[in-house]
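Excluded from the complex is one protein chain; the other protein chains are retained at their positions.
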Amino acid sequence: MTDAVLGDTLPHDVTTFDKGYLGDGHTLRSWLFTTDHKRIAILYAVTITIFFFIGGIAIALVRIELVTPAQDFVTADEYNRLFTLHGIVMVWFFLVPSIPTTFGNFLLPMMIGARDLAFPKLNLFSWYLTIIGGALTIYMLLAGGVDTGWTFYTPYSSIYSNSHVIAAAMAVFVAGFGTIATGVNFITTIHTMRAPGMTWFRLPLFVWAMYTVSVVIVLATPVLAMTLLLMTLERFFGVPIFNPNEGGDPLLFQHLFWFYSHPAVYIMILPAMGVVSEVIPCFARRRLFGYDFMVYALIAISVIGFFVWGHHMFVSGQSAYANLVFSFLSFIVAVPSAIKVFNWTATLYRGQITYESPMLYSFGFVGLFTIGGLTGLFLASIPIDIHATDTYFVIAHFHYVMVGGTVSAFFAALHFWWPKITGRMYPEAWARFAAILMFFGFNFTFFPQFIMGWAGMPRRYGSYPPEFQIYHVLSSAGAAVLAIAYLMPLAYLTWSLRWGRRAPDNPWRATGLEWQTSSPPPTHNFEKLPIVENEPYDYHPRGYVDQEHEAAGTAESPQKGGEQR
Amino acid sequence: MRHFIFFPPEASEYARHIDWIYFGLIGISVIIVGLVVVLMVSFGIRYRRGSPAVRGRLPEWVSRDVEIGWTVGTLFAFVFIFWFAAATFITTIGATPNALEIHVVGKQWMWKIEHPNGVREINELHVPVNVPVRLVMISQDVIHSFFLPALRIKQDVLPGRYTSESFTADKTGIYNLFCAEYCGTDHARMGGRIDIMTKPDYQKWLDAQPGAHNLAEKGRQLFVRLGCAGCHFEKGHTRAPDLAGVYGSYVRLANGRTVRADEAYLRDSILQPARDIVAGYQPIMPSFKGTVSEDQIFDLVAFIKSYSGSGEAIK
Partner (left out) sequence: MSRATTYSAEEAALREPWEDIARQRQAVEMGMWAFLASEILFFTGIFAGYTIYRSTYPEAFWVAGGHTSLFYGGTNTAILLVSSAAMGIVPSAARWPSLGSFARTMLWVAALLGIAFLVLKGFEYAEDFDEHLFPGPDFEIHERGAQLFFAFYWCVTAIHAIHLIIGIGLVARLAIAGTRDPRWFSQTPAVQATALYWGLVDVIWTIVFVILYLPGRGS
């Protein structure tokens, strides 16, 4: 094991950057024109990190404004622009691309034993589309922002708003095609490039998650693209499409928008589920419980997810009959999510559990996703939603699933695969501390929002009646804690790039093909293309986790782990 | 900032009922979250690395049967919750007879409210207690939403289309009124209050307001002023249909369909008469789109609804 040897050399050597794919060139050119899926993943990672902080700063200002009931820190117009920026950036420039374009790009080919994605140039092109979309967003921001909310409801967006709606819509439009291209690439790769022996039911769940999410992306995103395009054409040329004065239906836009945006929330959660399904078996040293059911659940979520959009429109004036149907289907789509939660829990049973930070984040994910999902059921119940819709109850619901859920999973993935991606270990103690801080900061920020939401606090309000202040103060204080918790990984991960210990090839003794190549992986991923003979998650080939066998492993801390078999 | 509030005040039977459902759901959720957390924590501790707990082989059947068991279990639980909540919703569908009808016009950024006797108010809604009230709402510009937390009701207010919400308050007091659908700059200030009063107080309040014309009376004057009477009050009704008693009746259209003449139909008949032509008449009625405001349409509609026969024909 050459790596283990290297691991003992000076901690200060920077040669990681000369190893594997990272050593392919250090010029800007070598990055901007690369077609290596691993390098493109890094480009994406940098991009979405920047956008995460842009969205974060916008909402930090919002939280400061909300400390007092009066509109005193920013003006009403500025406030509206801030939460809109936050929503647009966080959804389309951070969360939707987050896990697929970084970890998906980096790991998908390795997990199925391929040298690259099916269309490497298209992959780079996707990134450029994202960048063009991002540039439009920055332009929109500098030109004065947009104030429609991330939902762009007509006729406000198409006729009444005095902000840069067109730039914002086109930003999302272009970035949307970037995501579609990624989806097409993933689907093709998974269909045609699996290594010999890698049958469909041997795919790691992360790959299954990438597959189902790609299908949803490819089928849902174009509808959003068309909707925004029509809205833009109406605004720019004055052709009436949604305009009620010319007989347009004010609800048409909402139907089209949510036809995309409900599947989009699953675009945001499915990859997270994939990540957690990798991490939990690894640190529990158990085969994933109910693999088949986990696969069927992913498929069921993505299919049924297309038929529940109307639950965002219970008070919009759609028919009562439609309300009932959409409510019922929303309950049905929750069943596969429940299956997943139970399976993750059952995976722990009879394991040999350790608590490295990816595992802590995954535990956080399961708990917070359960709370977020259950409050989703509140909202799916029509009479509850009639009171709770457009209040902070909804805000709390989706931050629990998106931030508590997906962002936690994103950090789990970041720590889990960091050694593989960079060839360096991160400092475990700091990482554990950040994970715990994030969990508490998160609940501190968003739990009060459930209560004030039910108490009647409407969303998108820059000023509010004083009876809600206590909750807003709690929430803002929590957000400050959360901000620190987010800045910590930024600091120690950057630190580890230079001073972290060298990572062995398989620090977690995990199964999965990506761990069988070196850290960081060579340009074409494998010296020799692997042949797959085992089931996935083969953590205990002999049927159960053997006490003595494992006990032997304890002496060696799993991080040092270089030893494999 | 003196105290924590967990609920808005409950000012109707319906509100209390909704809170019960809410409690029920919280109860179920606490059980489920508790179950998941307890399982995770207890497995997490019991099966931590190196713990003495026994890890035998799992019997083959465990996986499948357990899996099917909890799938079916959750499915039943979910269908039950759906039914539990939907049942309440279904009782709210349908018209409330004899409701006091109040008209609401939303515009950026205020609520204009008009009572049946023509009294108008802005950003405040006075209603009598224990009387069923029905709000008929429309917007002049963008989408708004009329939100009364104390009554647990909310309904989007759309441009170009009536929507309505009904309630029967049973507790007097002053409560919040919010606009809940984002509508631009002053969305956060587009609110006010609802004042639920005893019946005598309400009457007193009404009487003290200026401009207390009967709404239908105002509509009648408009009807004459706009020239509707020229066609619709003509003897024999050969040119235009008789409007006596149309409201609530079923009208046969030229294209063979039959529609119920509700507010939306009357509104459409005034704004886009060419769309639904009454059987047996020529499409000669001009559109009054742009000539009459949403408030005036409410007046006209109120008149047509109250108008019951040629007996009171206008000289």
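The first chain written gets the first letter, and so on, giving A and B; residue counts start at 1 in each chain.
Here, a residue touches a chain if its C-beta (ideal position, glycine included) is under 8 Å from a C-beta of that chain, and two chains touch if they have at least 3 such contacts.
Here the structure is a predicted model, which is why all the values come from computation and not from measurement.
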Among A:Asp18, A:Asp72 or A:Glu246, residue touching the chain not depicted: A:Glu246
Residue in contact with the excluded chain [from A:Gly144, A:Pro222 or A:Pro427]: A:Pro222
Residue in contact with the excluded chain [from A:Asn185, A:Gln352 or A:Ser475]: A:Asn185
Residues in subunit B touching the chain absent from view: 272, 274-275, 287
Contacts of subunit A with the absent chain, listed as residue ranges: 35, 114-120, 122, 180, 183-185, 187-189, 191-193, 218-223, 225-227, 229-230, 233-234, 237-241, 246-249, 252, 256, 524
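Here, only the chains that are shown with their structure count from here on.
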Inter-centroid spacing, subunit B versus subunit A (mean Cα positions, whole Å): 37
Subunit A partner contacts - residues on subunit B that touch it in the complex: 1, 3-8, 18, 21-22, 25, 29, 32-33, 36-37, 39-40, 43-44, 47-50, 53, 55-58, 63, 66-67, 70-71, 74-75, 78-79, 81-82, 84-86, 88-90, 92-93, 108, 141-143, 145, 147, 149-150, 152-156, 158-161, 163, 176, 178-189, 272
Touching residues on subunit A, where the partner in the complex is subunit B: 71, 76-77, 79-80, 147-149, 151, 153, 155-156, 159-161, 244-245, 247-248, 250-251, 284-285, 289-290, 293, 315-317, 320, 323-324, 327-328, 331-332, 334-335, 338-339, 341-343, 345-346, 348-355, 363, 366-367, 370-371, 374-375, 377-378, 380-384, 386-387, 389-391, 451, 454-456, 458-467, 469-471, 473, 543-547, 550-551, 554
